[in-house]
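Of the protein chains in this complex, all but one are displayed in their positions.
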Amino acid sequence: MKKYIGKRLAISLVTLLIVIFVLFLLLQLMPGSPFNDERLSQEQIAVMSEKYGLDQPVTVQFFRYVKNLCKGDFGVSYVISKDTSISVLLENRVPISFGIGGEAVAFGAVIGLILGILAALKHNSWWDTLCTFISVIGVSLPSYVFALALAYFVGFKAQWLPLLYDGKQFFASSVMPMIALSMFTVATVARFTRTSLLEVLDSEYMLLAESKGITGPTLMLRHAMRNALIPIVTVLAPLVVDLMIGSLVIEKIFSIPGIGSLMVTAIQSNDYNVTITLAFIYSVMYIALMLIVDIVYGIIDPRIRLAGKTD
Amino acid sequence: MREKILSIQNLNISFETTAGVVNAVRGVNLSVYRGETVALVGESGSGKSVSAKAIMGILAKNGTIDSGDITLSYYRQEEKVTRDILSMDKKEIRRHVNGKRIAMVFQDPMTSLNPLIPVGKQVMEGMLWHYHTPKEEAYQKALDLLKLVGITDAEKRMKNYPHQLSGGMRQRVVIAIALSCDPDLLICDEPTTALDVTIQSKILELIQEIQKRKKLSVIYITHDLGVVAKVADYVNVMYAGKIVESGTVNEVFYEPKHPYTWGLLSAMPDLGTEDERLYTIPGSPPNLLHKITGDAFAPRNKYALKIDSRVEPPMFRVSDTHYAATWLLHPKAPKVELPEELKARIDRMMKEGEHYDKTGKQ
Partner (left out) sequence: MKKKKEQSAGNAARVLSVEEYLSQIDFREDDFEFQHKDGFEHIDTNFASQGYWKEALVRFRKSKGAMFSLICILLLTLMAFVGPGMNEYTYDQQITVNQNMAPRVPGLEKLGILDGSETMRTSTGSKEINYYESNQLEDTWYWFGSDSFGRDLWTRTWMGTRISLYVAILAVIIDLAFGLTYGMVSGYFGGRTDMVMQRIVEVLNSIPYLVTVTLLLLVMKPGLLSITFALMFSGWLGMSRIARAEVLKLKEQEYVLASRTLGAKSLWIIFKEILPNIFGPLITQTMFSIPHAIFTEAFLAFIGLGVPEPLASLGSLISSGYQNFTSHPYMIVFPLLVMGLLMLCFNMLADGLRDALDPKMKDM
């Protein structure tokens, strides 16, 4: 297990370093650094270069960059909010995005699981058809279709929920974005749960458990669900990526002041520093998540946990 | 005095599939006596596994038992009880029959153990579930069972997960699980097909030994006549959902009456055959989606009579223990000799058998 975690950790670190390196290179190439000002003379640039350490070898600069990132010092924004430290810019936004994203993951996973389990247990019934229908729709339609539909009918026509984000009523204004964001998760989790549970229910070890005389919740929980859950854990990480992508659009539609809408603004207004910082944050989130999923996977599946132990 | 513990009468099972209704089992009769071994032989799809699953109450959801009786006799506190399994509901079967009276060993030990639970726990599970045995006692019994089925270093193995054991070991664990609640009847569904040859015979010997020690009855489901010859007292040959020939091992092997049994015996590879090619039965079993009129084997049967395509043959009596469903046994039917090649083969088998008996292995 230690070896397994170590290997995963190493791969994650390498990936992160590669990402940081690419980001660093991009930052060097991008226009819009403080030195891209035509009014600056050669001398001034030289002075500033020395001040920021830009005259040092690239490797030194790179390690300083990494060190700064670790400290949470991402530099300043040049366009969106001139000379504001990016960490300040992020301070209020991160909790909002995480709040809504977390809600969406939880909601999507729970509803998806319930739908998938019902569909598998009542295979070939109308539950099953409903689940398949929802999965196809949820997987096929981009989240903003749901967002726009919800915004128009629930927010604009019926006015049941605030159409645009209102910081004073976080929960009420997060309901629609959450639902729109989680549709894909609901659909995918439902689909996977159904397939995986059907496969488990069809397996010989379930037959063996039944032929032992095991019934009821013990049979379902101890023998069926534990085995069915393993493959579902693995789809969670890619799902979160789709959620991130979705959040960019959804936050824009509902005017949510989160990091997603900040990313869109930064891209549209060519604020490279902010874009790259956000890219870094997204990468860290994703890589960390993959790592966690892999480790959880290892913990629940003895075939991985005990791999390499020969006896 | 033979004591009947399981009796199947006129069992009919069908499956609803997307293609239509499949009549997988069509009127099977079978009796099992205490301490004896019965084999069900047939090609895949002949309905042997389905019959076994019906006994265990673990038919797939789309399966229906259309008619028949499966009666089980057992002792409850010294008092003999006889019950029809098919009139019990699923819960009752699980509580009174599965594991406690009848246990099953599945074909593929690679897939029949739960990958997430240590094998020791899987052996203990039945005892804890049915008898609420105290944990320590169940542990001790599971340990003894693992030792009984020939697992070395059992204490350490208790904590192992299935993937850490070899195929043969896993099948031993499955047998230990089956024995854990002291059943009267063990159903072995192709218990050795997935294992390699050297382990096959060890597992078979293990089952035989345990059978003797615990006075178990065993139903073997197999397509391997070699296994049948080695372990069975009685043989039932199944074809297209019906038993077409039944008798003692000697009767079915040395005096087979049904052309299908002839085919099966001829198709058995052995070293003494002088033919260059291994005999195969032409064609494939009928599609049970369609209603079968007459003898299901007729289209593949070289000796088919005209009546075969019209009327189903009954089980003609050959001796008190030997029956076969073929019109060739009707008094008016023409005499058909066994094919030469098969005759020679049976002679060889008989000699080997005598030799086997003389060397006193039995």
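As written, the chains take the letters A and B, and residue 1 is the first residue of each chain.
Assume contacts are C-beta pairs under 8 Å (C-beta built on N, C-alpha and C of every residue); 3 or more make two chains touch, one makes a residue touch a chain.
This is a predicted model, so every value here is computed, not measured.
Which of A:L26, A:V88 or A:A106 touches the hidden chain is settled by the complete complex: it is A:L26.
In the full complex, chain A touches the omitted chain through residues 11-12, 14-15, 18-19, 22-23, 26, 29-30, 136-137, 139-142, 144-145, 148, 151-152, 156, 163, 194-195, 198, 241, 244-245, 248-249, 252-253, 263-264, 267-268, 272, 275-276, 279, 282-283, 285-287, 290. Against the chain not displayed here, chain B makes contact via residues 9-10, 29, 54, 57-61, 63-69, 86-87, 90, 282-287, 298-300, 302-311, 314-317, 327, 330, 332-334.
FYI, only the chains that are shown with their structure count from here on.
The mean-CA centres of chain A and chain B are about 53 angstrom from one another, to the nearest whole unit. Residues 53, 56, 58, 61, 90-91, 94-95, 97-100, 103-104, 106-108, 111-117, 125-126, 129-130, 156, 160-161, 163-164, 174, 177, 181 of chain B are the ones touching chain A in the complex.
Contact residues of chain A toward chain B in the complex are 123, 203-205, 207-215, 218, 222-223, 226-227, 300-303, 306, 309, 311.
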